[in-house]
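The complex appears here without one of its protein chains, the remainder shown in place.
In this document, chain identifiers A and B correspond to the written order of the chains, with residue numbering beginning at 1 in each.
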Amino acid sequence: MTLLDVSDIHTYYGESHILEGVSLEIDEGEVVALLGRNGVGKTTTMRSILQLTPPVEGTITFDGEELVGKDTYEVAEAGIGWIPEERRMFTRLSVEENIRAAVPDSQRVPEALETAYETFPILKERSDQRAGDLSGGQQQMLAIARGLVGDNDLLLVDEPSEGLAPQIVTDVGRALMDAAEEIPILLVEQKLGLALDLADRFYVMDHGQIIDEGETSAVSTDDERLRRYLSA
Amino acid sequence: MIPTVDPLFVGDVLDLLTSPGDVSSVLIEGFAKASLYLMIASGLTLIFGLMDVINFAHGAFTMYGAYIAAGLMLGLVTASMGWATVMLVFLFVLVVVFALLAALGTIFEVTLVRKLYEYPPIYQILLTFGITITMEQFMRMIVEFRDINNGQWNLDWASPRRQTLPSELGDSELLFVEFTNLQLFEILLGVLTAVGIWAFLNRTRYGLFVRAGVEDEEMAKALGINVQRTFTVVFAVGSGIAGAAGVVLMWDPLWSVSVPLALDVLLPAFVIVIVGGLGSFKGTVVASLLVGMIDALGTWAFTTGVIEFTGLEELMIFSILVVMLILQPRGLFGVEGQGDHG
Partner (left out) sequence: MSADAAHQYEPDSWPVQYLQDHAIHIAVVLVFLAYPFAYDVLVDLFALTAEMILPEPDTMLMVFVLGLFAMSFDFVSGYTGYLSFGHAAFFGIGAYFVVLGYNGQLPIVPAEFPFLALLLLGAVVAALFALLVGLLAFRLSGVYFAMITLGITEIMYVISQHWDYLTPGNSDPATGTTAGGANLADFEPMIGIPFIDPLNANVHPGFGDTSILGIEFGDSVIVAYLLVGLLVLICYFLMQRIIHSPFGRVMIAIRENEERAKAIGYNVFYYKIGAFMIAAFFGAVAGALLIVIEGTASPDTTLFFLVTGFALVATIIGGLGTLAGPLFGYIFLESVNEFLTREASGGGLQPWLQEVLPESVLTATIGGITVDGAMDAFMTGHGEFYAGIIFVVFVLYVPVGMLGTLRLRLGSETVARSVSRRIGRLRADDTTGEVDTDPPAETETEAGADESD
């Protein structure tokens, strides 16, 4: 069953036309990778879904509900979580406060904290530290934790491995794999291997458009079908 | 007179330091003044320091608070009331004024200020400055109106302190230290303000949303926080505190219930918020203490004749601002990135 249906959206930054008719679907229970070079509109697609950069044309339905025209916080309340590029901690807030801020009014905070700390025990040890003082890997865990406690039905995960040491990337990958057991994910990831490991299906973007899609089982990391749109 | 320093200045200071009674009096006065400054500035630090909205109408809110409080107190307090009853009435008025000004703040935020969040700061200054002019003139109309109308609603705006301040809040002495009980009451209110705002910011869900929204508005929204509503609440709370400060100023002998009160309040409030550092409530508390103490010292220096310059306190307040901006533009505890825009 289709959970998220993005249909022919056009998005602009000021005068420049970034998304030129993007359509994609995500079904219940699947992980979908969005592939493509830098600057082709992957992050903008996520921002459009979140209504941070609302599309000028096209529709986005989530769980049968139209998102275009809603406020960003309403999109979040509808059950879409965002684990953004560069993680975007509230650096002046403590680790615990970062998690608290992500808990919706309908959920109980203590249970949410427990969930987060169970998944990432290191966060419990550092719960009183300022999030800005955490290492990059710990910040990524906190960002994922914020997504997990948000009572979300879909996670938009943008470049989770960016700037992390290989060992940490493995941890983060495992955490996402666990999360994917319960929550569908739309994933943007430069490390093709990681993306294909995690995802069931993929879309390839170029110049603001979807130009290819398929099952990840049908491709490999050095497939020419993917490579020519990924490496410069 | 220009500030001339008495040759015996050093001797006078030594006298002060060797007289524990005087030192304590100056300290108490300093704390009392710091409390008033904190009440004046803390509404502004929420709105300006955290939300980055430069609110020039802040002083006008305090002025309205003072007028409304004066009217209510003169109407409610009778000569036969005991001091405890008067204090209860005062607290009641404090709550009423807070609620009224918070409501007014909400209306302003929703109808006017909200449109300006995305504009350069000069437009925020302009809009709120226009609101100040309008509010001041409106109050002047009302005040002058009772003169014209044969005194039908005649209120003596200078008298609320004289008529409603219980004598129990007057001069007092403990051991060898002289002070007034009003000063102690002000210190109590100042501490309550500091604790209350600290708790609001750090112990409530709204406080958490405010701090999150201030640091990264997009991320806060994407986590489901209604940042817009949060800012409305903060604006309301800030306006309410501004009004409540006016209630306290009504009783203090150094301030008066008058239209110019708006500006008298506004400028020191800005100084304190900037000296403390934009975005830091801790900074506002420390800066209030600093300015309050220096103000008290200035008063002491003048009354003892060490320095013969009547505008000394004001002079020092603005000097602190200028020196701070030269040495450490971000203030004592300022946060990177706040207030730089434009």
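By definition in this document, a residue touches a chain if its C-beta (ideal position, glycine included) is under 8 Å from a C-beta of that chain, and two chains touch if they have at least 3 such contacts.
Everything numeric here is computed off the predicted structure, so don't read it as measured data.
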Displayed partners of the chain not shown (whole complex): B
Residue among B:27, B:103, B:126 or B:293 that touches the chain left out of view: B:126
Residue numbers in chain B that touch the chain omitted from display: 1-2, 54, 112, 115, 119, 121-123, 125-127, 129-134, 136-138, 140-141, 144-145, 148-149, 152, 263, 267, 270-271, 274, 278, 309-311, 314-315, 318-319, 321-322, 325-326, 329, 339-342
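Definition applied: only the chains that are shown with their structure count from here on.
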Computed distance of Cα centres, chain B from chain A, in Å: 45
Chain B residues touching chain A - in the complex, by the definition given at the top: 205, 208-209, 211-212, 215-216, 218-228, 335
For the chain A and chain B complex, residues of the former touching the latter: 50, 52, 71-73, 75-77, 82, 84, 88, 90-93, 97, 100-102, 104, 146, 150
